[in-house]
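The block underneath contains the structure these notes are about, expressed in structure tokens.
Heads up, one of the protein chains got dropped from this complex, but the rest are sitting where they should.
Up next is chain A:
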Amino acid sequence: MLMTAMEFAQFPILSAILFSTLVALLVILFIPHDRPKLVKQVSLGFAALGLALSLYLYLTFDPQKGGLQFVERVLWVKSLGIYYFLAADGMNVPMILLTAVVLFTGVLTMWELDKRVKEYFALTYLLVAGVYGVFMSMDLFFIFVWYDVSLFPMYPLIAIWGSTRKEYGAMKLTLYLLAGSALILPGILYLWAVAGGTTFDLFELQRLGFDVQVQRIAFVMLYLGFGILAGVWPFHTWSPVGHVAAPTAVSMIHAGVLMKLGAYGILRVGMTLCPEGLVYWADLMALLATIGIVYGAFVGLAQTDLKYVIGYSSVSHMGIVGLGLATMTVDGINGAVFQMFSHGIMTALFFSAVGYIYDKTHTKMIPELGGLSKTMPKASAFFIVAAFCGIGVPCMSSFWAELLVFISAVKTYPVRGILAVSGLVVSALFMLRVVQKTFYGDKNPKWEHIPDVPLFLASPRIILVGILIFYGLFPRLILDVIQSAVVPFVNSL
């Protein structure tokens, strides 16, 4: 029997999305080792389910109404005031959608994986469960728990399936991110204790409010803790190394989604609970973000490894998110959240495209490639679209995001804003240089017989390109959603 729309609205859709990943994990664990094909099919099935539910969430979310929707709240640990509290608002709906898209395309991208397939997909689902959990939870305890859950699978995922100094990259990444959570947990507990030790409910804590001094201390801890994951300069060094070492789909999830957890954490926990702390530290935030933008672009210019190029471009692009948040304006934060979304899709496309090239040529060194657009035009086209998006070409979603951030940044911090914009020019330079050297110019005869990407394997990249262009043409479709949360948020600052 079909459910009516009203009944469906009561359906705990957020829990459904979250637990679909854990169910997928369990199902995969029970599939025998010698059935890799089945593992992939099950993974794809659950990813499609997650995507469908997320799309439904996105489409039924009412931007006019704003506020928290699809709320689920259950008391978990009474004596500490911990709640299992999921809700959707304008800030996390795009992130949930992003996660679903990246997971779905990531599963497709790894379709040709043949090493320890079952464990790979099981760990991926554990990781994604953590990511969904952070995005959906409105209880500090659960935000932290899911945050850590999302970090751990990275270690085996990189150390087993990765390449280029994979064990070093995995260990560095794990320890860096854990060092971040070594600041987040005391920060969260500090706020909880100051508020009387009765609740971890984010909005309850916000209502209770904190002293300026408390906010300043807590904000800097939360900012640094989450900032490490967001790739804030100078704590970014794990990120290019980790990206390079990780296998394709892990890079996609990692740069596409996981880094967003950091920026989202700053926004959702740090800025929401410590607005006065934000005001106090905003200058420093803007400075670090600007340095990140410019530094990432310049270092990217000097790289010869395709994945390092993307890794440093991520540092630069995540700097834009940081700068947007630091402006404390509606446009700036709108742009920052939009940038998180579009950068997630863009990086996923980048890594997905590089993944195919690497699988076929077994190199990702720019000097060894060259002229690839002649042998594999489709595969090259995907990378080039991502590069255009990275530069911020109009009609691409990142154009709107970057525009919004830079307009508010120049208004709020003129010098840093202009410096950041100039960083963008350098970033355009290195993107075009990479495109020119890798895909045009002299053809390397070694790669002549390489087949172009077949349709099935191209499908994840086509989806990603489609999303980038779609939101480039119709930015309001997502900006309205984001704005429904950002406007009341900025007004409350």
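Just so it is clear, a residue touches a chain if its C-beta (ideal position, glycine included) is under 8 Å from a C-beta of that chain, and two chains touch if they have at least 3 such contacts; residues count from 1.
We adopt the following convention: contacts and distances are computed from a predicted model.
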item	value
Missing subunit (named according to UniProt) among the choices "Multiple sugar transport system permease protein", "sulfate adenylyltransferase", "Cytochrome P450" or "NADH-quinone oxidoreductase subunit N"	"NADH-quinone oxidoreductase subunit N"
Contact residue for the chain not shown (choose from A:Gly45, A:Gly66 or A:Pro186)	A:Pro186
Selected from A:Ala16, A:Leu44, A:Ile160 or A:Leu208 as touching the chain missing from the view	A:Ile160
Of A:Val145, A:Leu208, A:Val279 or A:Val330, the one touching the omitted chain in the full complex	A:Val145
For chain A, the residues touching the chain missing from this view	76-80, 141, 144-145, 148-149, 152, 155-156, 159-160, 167, 171, 174-175, 178-179, 181-183, 185-186, 189-190, 192-193, 197, 217, 221
